[in-house]
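Note that this complex is displayed minus one protein chain, with the remaining chains in position.
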Amino acid sequence: MNTDIILILLVLTNLRLLGAGRLGASVRTVAVQGVLLGVLALLTHHDNLTVAVLLVALSGMILKGVVFPWLLFRALREAEVEREVEPFVGPILSLLAGVAALSGSLWLARRLPLPESPGSSLLVAVALFSILVGLFLIITRKKAISQVLGFLVMENGIYAFGVGLVLESPLLVELSVLLDVFVAVFVMGIIIFHISREFDHIDTHELTNLKD
Amino acid sequence: MIWLLILVPMLAGIAAFGVRNNPARRALLVASAAAHSGLTVAAWFWMPSPVLNGWFALDGLGLLFLSITSALFLPVSVYAVSYLRRESSGRIQDIEEGFLFDNAPEATFTACLLLFLAAMTLVTVSQHVGLLWVAVEATTLASAPLIYFHRHHRSLEATWKYLLICSVGIALALLGNFVLAVAASSTPGSEPIPMVFGNLITHATRLHVPWLKAAFLLILVGYGTKMGLAPLHTWLPDAHSESPSVISALLSGALLNCAFLGIIRTQQICVAAGLGDFSRELLVGFGLISMVVAAVFIVGQNDFKRMLAYSSVEHMGILSLGIGLGGVGVFGALLHAVNHSLTKAMLFLVAGNILGAYHTKSTTEVRGVLRALPVSGVMWLAGLLAIIGSPPFGPFLSELTILKASLDHGRTIVAIIYLALLAVIFIGMTTVALRMTQGETTKAPQRESLIAILPPALLGVGILLLGLYIPPVLNNLLHETARALGGL
Partner (left out) sequence: MNFISFIQPLLAPLQAGLALMLSPLLLGVINRTKAAFAGRNGQPVLQLYFDLWKLLHKGAVYSRTTTWVFRAGPIIGLAAVLLATMFVPLGGLRSTVSFTGDLVLLAYLLGLMRFFTVLAALDTGSSFEGMGASREVAFSALAEPALLLGLAALARQSGSLSLSSIYSSLSFDAWLEAGPMLALVVAVLMVVFLAENARIPVDDPNTHLELTMIHEVMVLDHSGPDFAFILYGAALKLWVLGALLAGLIIPIRTGNPWLDGGACLMGMFVIAMIVGIVESSMARLRLLCVPQLLVGAGALAVVALILSLR
């Protein structure tokens, strides 16, 4: 039941991202998602809470809730861009697409029954939903920072999937996702800085020089 | 020995950051490459034993891809020395748009190059699903600064696309790993299957089928993005055309293979679990789509480095097609991996020579290479003939084997499409090859430095040899590996 509340809050954060109009709000929402995922990790492992698991969950929460937003806000400030999201697909259509994605994920989750269900059956659906929302954000947002946020949301979905399924080596799961996200955000942050310096904007829609 | 294979390039790479002297650093690069090649050759004779509970092991498949990587890296590192010497002279004028830009510091280049080698080695020796993923992720990170060597907006655009698309692909592959773990999760009463490929293959019948299917699909799409299968290939032409030729050679010749390795290993699990038909169909489908996309974009291509990049897409499609057809096609695909890597590396290095002399990447403006750069011209023509599959070069044999596989299994439609696309690409690239090499040019014949000619020449000789005679050692390895993969 507790995991249900966290999962629904995750769904709400994803919907908020789809409808958000400002970059600052989006960054904060992704930070909240990171913290929620840390709580989810702790809840699913609550019967065998070793120090390692605790440490990884806490470090995950600090990384995603504090460090990444700080990095992203710094990139935003240095890039000196307008703080609007500027999507290709407006907020209403994005919200409707999100609802469609949620229905699709629930349908798919029903077709993939977990061999042993430790958490709730809602978990696979919400994880899939987060991944789809992340992909949608990457495709439909113009600014490079929004694409990084979409990537983070996608990774959050994968993390939720891995964490909630009580796999044999949970630490490997969490560590690999953390590695992926940390380095990606770090490297992408550097590239965004270069892009803003080179192009005077971070609109990846304008990066159309190389084509056939 | 496996530790040495990984640690030598990794430590050399870290050390390269600290070396101040340019010539010393270049010497370090070549020395590490030579040491790595030496270790690889040694591994052929004394097979190293598995390390760390089976997580690191060098099986036949790994040895094959490791040898390709190493055989490529040594000539490329030698060529890189001349390239760095040429490029390290302050601000450079851009060839296409005329602005001034500078390069990344040479230390970054050399260090990332060595770390890239270390990461690719790690991919070939990984037997654990998670470790393989980490290694592929490491290759992405190590190669991104290499693509952004020339600091201008086009290469930045290429780097951004590369980073974003490959990261998304690798994230999907990570999800595939988790789904695979769910497929392998234990039912109460049985032992958990460790996530090592060998164990997964032996216990393949115990895996839950729908999850295994989902896992294969995700891993195919995820690693396929890194490999350059259409429609996930969109980063490839940009990255391979904007990066320095040295890096393009490595990316096309070695990195794409490493991503392919991940797919092959997962396909082994599917075949062992009885889902062979499912996985083979997907592989054939992706292979044909890649070839179609490549054929469409090769014809009428204006930029010869982009043409080579699309040719990589085509050959990755052929590899996928070969594995997907099964039977003798697996042998053909593995042989083709060797052939394609050597040929493509040679072509990119020669392209670097041409670019350096003509200062343009346009296929219409470059004329008379045979007159201006005699040796490079011959190699360019030979290489292009090789890559489109004409005898007596290596790729002809491997492509023919794959054709035979498709006819063996009675898939005539696939064979017809395959031949038609090869023909289209043949026409497209021959036009370019003949136009570029022949004709008059205002450029006087130039002296070509030995370091710039020798590496591609060696690779070219290798390709010619492979077309005429496959050494028994290689033949045995290929047969063994193909048998292990369920073919033959």
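The first chain written gets the first letter, and so on, giving A and B; residue counts start at 1 in each chain.
In this section, a residue touches a chain if its C-beta (ideal position, glycine included) is under 8 Å from a C-beta of that chain, and two chains touch if they have at least 3 such contacts.
As the structure is a prediction and not an experimental result, all values here were calculated from the model.
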Left-out chain, listing which of the shown chains it touches: A
Options A:Val27, A:Ala57 or A:Leu122, residue touching the unrepresented chain: A:Leu122
Contact partner of the left-out chain, one of A:Leu15, A:Val163 or A:Leu210: A:Leu15
Hidden partner interface residues of subunit A, rising order: 4-5, 8, 11-12, 15, 19, 21, 91-92, 95-96, 98-99, 102-103, 106, 121-122
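By our rule, only the chains that are shown with their structure count from here on.
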Between subunit A and subunit B, centroid-to-centroid distance (C-alpha), Å: 31
Complex interface listing, subunit A residues touching subunit B: 111-112, 114-116, 131, 135, 138, 144, 147, 151, 154-155, 158, 161-162, 165, 167-169, 172-173, 176-177, 179-180, 183-184, 187-188, 191, 194-195, 198-199, 204, 207, 209-210, 212
Of subunit B, residues touching subunit A in the complex: 130, 133-134, 137, 141, 144, 148, 152-154, 156-161, 163-164, 167-168, 170-171, 174-175, 178-179, 181-182, 185-188, 192, 195, 208, 210-211, 214, 237-238, 241-242, 297, 301, 306
